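Apart from one protein chain that is not included, each protein chain of the complex appears where it belongs.
Right after this comes chain A.
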Amino acid sequence: MSTPPTLTINVEFGGGLELLFANQRKYQLSIPVLIPPDTTATPPSGSAPPPILSKPADITFLIRYLKENHLKERPELFVEGETVRPGILVLVNDTDWELEGEGDYALKEGDEIVFISTLHGG
């Protein structure tokens, strides 16, 4: 079986969020191109066939991926439900993700995704 195709994307944290990610500002990640359509369902156990990979990986998937693989502490400061906590800015190639469909934005090879916390530093 061949390995599923992946995309390389660059993720950057700012405004203090890097502290939750091992104090590392920049990550280069390889994530699957396609993910199961219902990403909330748990994979069936035993001999059941693997779920069909039919949906392109989007930012909602990326947020969950970051939380499961790289977030080191206080997850409540980064995620709330399926999305980021209110007050965290997300930029897709330097554009506010609100203009790009927010969590539904389908990731592309080489995308730069920036998460910036707006929490007080005053």
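One rule holds for everything that comes next: contacts are C-beta pairs under 8 Å (C-beta built on N, C-alpha and C of every residue); 3 or more make two chains touch, one makes a residue touch a chain; residues count from 1.
The criterion applied here is as follows: contacts and distances are computed from a predicted model.
Novice: So one subunit is absent here. Using its UniProt record, which name fits best from "DNA-directed RNA polymerase subunit beta", "Mitochondrial protein", "tRNA (adenine(58)-N(1))-methyltransferase non-catalytic subunit TRM6" or "Trm112p-domain-containing protein"?
Specialist: Listed in its UniProt record, the absent chain's protein name reads "Mitochondrial protein".
Novice: Touching the absent chain in the whole complex: find that residue among A:G15, A:P32, A:P56 or A:G103.
Specialist: If we include the chain that is not displayed, A:G15 is the one touching it.
Novice: Using the touch definition from the top, which of A:E82, A:D96 or A:E112 touches the missing chain?
Specialist: Result: among the candidates, A:D96 touches the missing chain.
Novice: List the chain A residues touching the unshown chain?
Specialist: 14-16, 19, 85-87, 89, 91, 94, 96, 114, 116-122
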